[in-house]
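My structure is below; once you've seen it, I'll send some questions.
And then chain A:
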Amino acid sequence: MRFLGFIIVCLTGALLLYGTGEFPDWGDPDSPASTHLSNHYIEKAIEETQVPNLVTAVLADYRGFDTMFETAVVFCAGLACFLLLRDFSQKKERFYRHTPTGVILHVKDSKKTLKVGKEFEHMDKDWVPSDLIIKTVCRILIPFIQIYALYVVAHGDFSPGGGFQGGVIFGSSLILLAISYDLKTLVRRVNEKVIGIFAALGVLIYVGIGVICMSMGGNFLDYSKLAPLVPGDPHHIRALGMLGVEIGVGIAVTAAMAIIYINIVSEGRHDEGL
Partner candidate 1 sequence: MHWPIDLIVLTFVIFCAIAAISVKDLLGTAILFGAYSFMMCLLWAVMGAVDVAFTEASVGAGVSTVFFVAAVFRTSRRTKD
Partner candidate 2 sequence: METIISIKPLLAVLVSLFVIPVLVSSSSKPNVRESWIFIAGIIKLILVLSMLPVILEGKQIALTLFEFAPGAAIAFRVDGLGMLFAIVASSLYIVTSIYSIGYMRGLDEHGQTRFVSFFALAISATIGAAFSANLLTLYLFYEILSLATYPLVAHHQDETSRISGRRYLTFILGTSIALVLPAMIYCYHVTGTLEFSTAGIFADQLSKPAATVLLLMFVFGFAKAGIMPFHSWLPAAMVAPTPVSALLHAVAVVKVGVFSIVRVMTGIFGVDLLANFNLGVVVMTIASFTILVASCIALSQDELKRRLAYSTISQLSYIIFGVALLSPQGLLGGVIHIVMHAFGKITLFFCAGAIYVATGKKYISQMSGLGKKMPFTFAAFFIGAMGVIGLPPAGGFYSKWNLILGTLEAQQTIFMVVLLVSSFLNAFYFLPIVYKGFFGKSEEEEDGGPVKIQEANLCLVIPLMITAVISIVLFFYPTVFVNLIKTGLGI
């Protein structure tokens, strides 16, 4: 296998290197790639869309259709992880902790249950008390991270970033919560159903905006047709549409990242986690 792999790799490499022979120089401003389509984007985008971040303009408007499917891919990944790993079965052996004393009870009989409430709480085999310092620092940091993530989503038009990056950062903040405390804390705060709904909802916002454009008599995702629905400068309607779309992306990505993480780290049991 190694040898075969080596040969395949070398062949591929040779093919690709052969192809590079006619490449324009790196950074050549006159290469076809940098002159044909991109000039239009660079010169006209701000005029047509009022969005200074060209990447966002192209991403969410000119090629918004791509981005919609990209979001769908993320949603699909989340759903796939959920379907693959989520495990609803009740474990036979269970552990409980007596909250006031901290005594840990190990229940082997699957029928016997303890009432989970003030006195007892569920616990996992590999439970480890979370670290105080990490916990406190993360507690302080998480809201800032979140506001930062939302800032990134909202400012996709002006600075790098956008729905996807913001969503990932927001998702990371949730992951951070799960890492610094434990997974149960996260799941208790943002429960599974909510994440699931949000994942679909995010993409739905995107598609929904497209469909609304369609029902307003435009093409799919043609934001300019949204103008009658939104107050404000009709010139900025495309920027607004992009913002709406980015928010949808952000929601979907956040939820998908959370789902993927939660399911991988707990093998779908939603218990202790990393």
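Regarding selection, all candidates are chains of the complex that A comes from, given by their letters.
Quick notes
Note that a contact is a pair of C-beta atoms (placed from the backbone, for glycine too) under 8 Å apart; a residue touches a chain by one contact, two chains touch by 3 or more; residues count from 1.
None of the values given here were measured: they were computed from a predicted structure.
Here chain A is shown alone, and of the candidates 1 or 2 it touches 1 within this complex.
Interface of chain A with candidate 1 (complex): residues 27, 53, 55-56, 59, 152, 160-162, 164-165, 168-169, 171-172, 175, 179, 257, 260-261, 264-267, 273-274.
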